[in-house]
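Yeah, one chain of the complex is gone here, protein chain that is, but the others are all in their spots.
So that you can tell them apart, the chains are marked A, B and C in the order they are listed, and the count of residues begins at 1 in each.
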Amino acid sequence: MNLPGSGILKGMAVTAVNFIGSFFDRAHAKRLITEQYPEERPILVETSRSFPFLVFDGDPEKGIRCTACKICEKECPPQCISIVKAKDANGKPILRPQIFDIDISVCMGCQICVEVCPFESIRMDNIYEVSAYDRFGTLVLHKDQLLKSNEYYRQIHPTEAAQTDARIEAVRVKKAAAKAASAKAAAAKAAAAQAAQTQPEPAA
Amino acid sequence: MSFHPHTSSFNGVQGAGALDVSLGPQHPSTHGVFRMNVRMEGETITKLQPVFGYLHRNHEKIAEANSWLGSMPYTDRLDYICPITNNWAYARAVEQLAGIEVPERAEYIRVIVGELTRLQNHTVFLGFILADMGAWGSALMYAFREREKILDLFEWLTGARMMVNYMRFGGVRCDLPVGWLEKARAYVETYPAFLDEMERLLTGNEILLARLQGVGILSGERAINGGLSGPVLRASGVDYDIRKVDAYGVYPRLSFRIPRGTVGDCYDRFMIRLLEARESIRILQQAFAQIPAGPTLNPAVKQRGFKPPAGEAYGRIEGPKGELGFHLISQGGEKPYRYHVRPPSLINLTLLEEMCLGTKIADVMVILGSIDIVLGEVDR
Amino acid sequence: MHFLENLPLATKKYILDLVEAGCGWLCTKLGIALPPWAMPLLLTLASILIVIVAILAVYLAMFAFMSVAERKILARMQNRYGPNRAGWFGILQPVADGIKMLTKEDLVPRGADKVIHFLAPVVMVAPVLMLPAIIPYGQGMVPVELSAGILYFFALGAGTELAVFMAGWSSNNKYSVMGAMRAIAQMISYELPLVMSAVIAALVAGTLSPTGIVEAQGGYSLGFIPNWFVFTPWGFVACLLFFIGALAESNRCPFDLPEGESELVAGHLTEYSGFKYAIFFMAEYVGMFAINGLLVTLFLGGYKAPFPFLEWIPSWGWFFGKLAFLAFSMVWVRATLPRFRIDQMMQFAWKFMLPMSFAALISAAAWYYAGRGPAAWGLSALIVGIPYLVLGYFCFTRRHTADNRTYLFSE
Partner (left out) sequence: MTALTPEFVLARIQAALPEARVELVPNPSPSGQHALVVDRRDALQVAQFLKNDPELLLDYATNVSGVDYADHLEAVYHLFSIAKRQGPITLKTRTGDRAKDVTVPSLTPVWKSADFQEREAFDLFGIRFEGHPDLRRLLMWEEFADHPLRKDYIAPDDYEYEPTPHGAIVAKSQAHFSSVAHPASSPNA
């Protein structure tokens, strides 16, 4: 049987230990784990994700990977993506978005768009300071704001970017081989090779 | 609304000394926007009526408009304290519906993240019930300190601390990053020390004992009839844990015990969580040792445009708060025909009035805290 | 050493000399001949004013410091940083809080009784600011030397109950009324053990004068143990009872039922905002310092040093040091303990604290008449120890222990 009051004393010993311990936790590992935000910034882990962005290679206009296939628009659970296909001078649709908007006030960062994209073109960013004064205008990101280079992608998600690059490279090699084959083959055969080139599903 | 400056505002008084108070939806300790209409005589509760719906967003309707995969991130937002187990319950229901096999490694990963989620839920519970009792946040802050470390693990694994969107039909979205297992194992090693600290701080404390023991007693029979589940059910002495009963995943290969109480009061509910957390550590240690290499996602399952065969299924898991089930009806299309969540938080409240009658208003908060609800799941 | 010890009194004397000289100079300049009674009267008034200003300044400074220190200490106990943005280490936080409080809109509910709603903070703060008058802060540093100082203190302290009830009732809010009801029940219940334990000290010291009680605790036994009352069995118990009673009287955790954040939102303060809230807040803290000051006076040897070789530290330094320790303890308790339930709180007062205070009273008498020697010490310890175990068993252990539970495990 415990003396009445001993439990309270035991509890007070715990708070006292934490009180003193918090002054000796220089590494901020055990007790004082709070980050002093504007001065200390969190070191994000590689996989950390926030909002989507569009990857381009080299030139932001020509190197854009997105083909405006609208799969992400369809699959996005909160329906925050909006895409309009670009048209050439004759009014014929081309495989490039004219408009690509993501409303990040609606976006919930689930990265389903990333998983469903067959062209490795939409990826998750890790920015976290995206506040704005205007709820309606500023939080809709347009194409020019969304486009970020592959180098940036490699920088924020190195492992994932390396895997993506490898996949793209594999597809490119395959394509080149197919092209070489098709150059040799007859024109009729070329059409068949074209069909085989459809991109594989990305591994989810 | 009429305004009478010199009359009392105590409307709806029934009999001498009765006082109707609406506790919530804005109240410091209703765990969100929960509301209870309470009738009191003095401070003793004579009637209690929970009012729901302040966080209602018709999750089920949204899911019926979304693809099967598209509902996965929404399940994160049901019980936002433990999103991974919500993912798991949904994935398991869909896997039952479509008869999908899950690779072994994925099952182990699910057990690991699921038990980590249980750890963090029970940790946070310990803090919140103390806050409900008016302890000025020490236990809560220690709990959040530890939860932070588990959330860091989740962020590393899934990319997000809370809204993980991690499970997929037939596995998990991505494999464990290099070094994750070691970090997680090292963390789990430190966890018993934290539990010891919490026990030193709490379990002997006379005020805490007086506040918890004998409050809100619930018999096992009533608990079963009321459909209660999880730690609340087991605290009432019912030996029922879906991890054992349904033996889903790789749980049959892991050895762990199911603690259950003998009295069924708030103290038992409190202690059951502590004991369960210790069992979770055992499960985690075994899972760390046993996890095999291999694929983490069944390659036969097409996630995008997923179309399960027509039919219906009820799949459930033992979530940290109780039985989390999904009742799904497919008509073979890309969207669920019916998607129903069996929310443990809501159904555990069924007997709230029964537990609270005759207790003091301060006890109501403790009983509510001991049930451990999350409004995201109650109101959906 | 002597300079520091005498600093407050010397300052006062210096100011009075200035006043006297200044008045004399003014009179000769204006050619007025003062009547012989005028100058002593003037000096008395000046002296009173100086003391009032000094007390207010010290207590308000302590309040300001405490409001930030409490949050910092609490934060550290909870592994947080606490306020550290306003000024150096958050030292300007009280200023920021004050500006915020003053510029906040002063809301009065429509259905409130506006006059009483306004008067409640005034009624609260007036007696509380009068409490510090009788506490001896140092050697010869008593603002008002009252021979019945203890009586004065408790008589005034009871006034806050009225204010709390006024606040709760006038707000016309159910939470507020419930908080006020709780406050009345709590304060009246805890006044008894509080007064009883003060009576013990007064009985042994043989005086109701605070200075007399402090002087009764002077000297050392065996050359190094100070004769403070807290170092006797009865005094230790009475000191603890007084500390618990002080927690309850100043509505601090675990007796913060009137405010009962998790149940009653903010109790009687629910409908107060802005400056009125700040007044309540201030009154609470000043009241806390005053009652802790009394505790220091009654049991912790007032301004006496704990060891002979530490007597070079000025006496008022010791007083405020002890006060700081008590304030820290209150924060420490607040960081650790959950709140009582209303019935448990009442039971604790009437079934545990009151009998214990009687036991301490008898124990003190036994100690007094058995000659204060080791035998008296043992007898006195027995007289408080047995009731403690018996009452502790019946109040807590019999009903609530962690040991009487078994948990079944199934594989």
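We adopt the following convention: contacts are C-beta pairs under 8 Å (C-beta built on N, C-alpha and C of every residue); 3 or more make two chains touch, one makes a residue touch a chain.
Owing to the predicted nature of the structure, the values given are computational and were not obtained by experimental measurement.
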Next item on the list: Consider the whole complex, including the chain that is not shown, and state which of B:127, B:308 or B:376 touches that chain.
Entry: B:308
Checklist line | Touching residue (missing chain; options B:69, B:106, B:209 or B:351) | finding: B:351
Checklist line | Identified contact with the non-displayed chain, of B:26, B:225 or B:290 | finding: B:225
Note to self: Counting contacts across the full complex, list the positions on chain B that touch the omitted chain.
What the structure shows: 52-53, 56, 58, 60-61, 64, 96-99, 222, 224-229, 238, 240, 245-247, 308-316, 323, 325, 327, 329-330, 337-338, 340, 342, 346-347, 349-351, 379-380
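Keep this in mind: only the chains that are shown with their structure count from here on.
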Next item on the list: Classify the chain contact graph as line, ring, star, complete or other.
Entry: complete
Margin query: Looking at contacts between chains, which pair has the highest count of C-beta pairs?
Written below: B-C
Checklist line | Central chain (distance from its CA mean to the mean of all protein CA atoms) | finding: B
Next item on the list: Provide the C-alpha centroid distance between chain A and chain C, rounded to the nearest whole angstrom.
Entry: 59
Notebook entry, point to check: Whole-Å distance, chain B centre to chain C centre, using C-alpha means?
Noted result: 44
Check: Mind pulling the chain C residues that touch 2 or more other chains?
Finding: 77-80, 335-337, 396, 401-402
Note to self: Residues of chain A that contact two or more other chains, please.
What the structure shows: 2, 4-5, 7-8, 11, 14-15, 18, 31, 33
Margin query: For the complex, give me every residue of chain A touching chain B.
Written below: 2, 4-8, 10-11, 13-15, 18, 31, 33, 45-49, 71, 75-77, 108-112, 115-116, 124, 159, 201, 203-204
Check: Which residues, counting only chain B, touch chain A once they are in their complex?
Finding: 66-67, 69-74, 76, 138, 142, 145, 148-149, 152, 155-160, 163, 165, 168, 173-174, 177, 197, 200-209, 297, 302-304
Check: How about chain C: which of its residues touch chain A in the complex?
Finding: 73, 76-81, 84, 332-333, 335-337, 388-389, 392-393, 395-397, 401-403
